[in-house]
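Removed from the display is one protein chain of the complex; every other protein chain stays in position.
The block that comes next holds chain A.
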Amino acid sequence: MERIPILKMGDFLLVTIQVDLYDQLAENLETDLVNSVKKHNSKGVLIDISSVSIIDSFMGRILGNIGIMSRIMGAQSVIVGMQPAVAMTLVELGLTLTGVSTALNVEKGMELLRSKILLSEGQSDDYDNDTE
C-alpha cells in the first residue's frame, strides 16, 4: 500500500506530500502521523502541501483531523504552501479548515510552529502549577 513518508527532525515531524492525494492515501497519512507523534513524543507537525493540486471535502477533513488529533496528543501542527487555487476552491466548496494553522512556506511554517509550541508550553506550565 502506498504511503507518504514522514520525516523526523528532532522534536518535529515533517511531511511533504508530493503526490496527488486520494482517500486511502490521506487516511493512511492520518493514522501514520498519529502513530509517529505518539512514538516520538513529537511537539510539532509540519505538512507541506505545495505540490498538492486538489483538495476536496474528504481530504480536507482529514487535514483538519490531523490538526485535532495532534493537539490531543500534545503536538502543534501547521500546514504550509497551499496553492491559491486550492484555497479558493475550498472556500467555495464550503470547507473552512477551522483549527488548522497555515503558513506560506516551510520557513514561515517552522517559525509559526515554534511560537505555537512556546505558547502551549507556557499554558501547560501554568496548568501544572495549578494542579501541583
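Heads up, the rule we're going with is that a residue touches a chain if its C-beta (ideal position, glycine included) is under 8 Å from a C-beta of that chain, and two chains touch if they have at least 3 such contacts; residues count from 1.
One rule holds in what follows: contacts and distances are computed from a predicted model.
Considering only the chain that is not displayed, what protein name does its UniProt record carry among "Electron transfer flavoprotein subunit beta", "Sarcosine oxidase subunit gamma", "Anti-sigma regulatory factor" or "ABC transporter permease"?
Per the UniProt record, the undisplayed chain of the complex is "Anti-sigma regulatory factor".
Quick one: say which of A:T16, A:S36, A:S50 or A:T89 touches the chain that got left out.
Touching the chain that is not displayed is residue A:T89.
Where the complex has a chain not shown, which of A:Q24, A:S51 or A:N105 is the residue touching it?
A:Q24
Hey, which chain A residues sit against the chain that's not shown?
20, 22-24, 53-58, 61, 83-86, 88-89, 92-95
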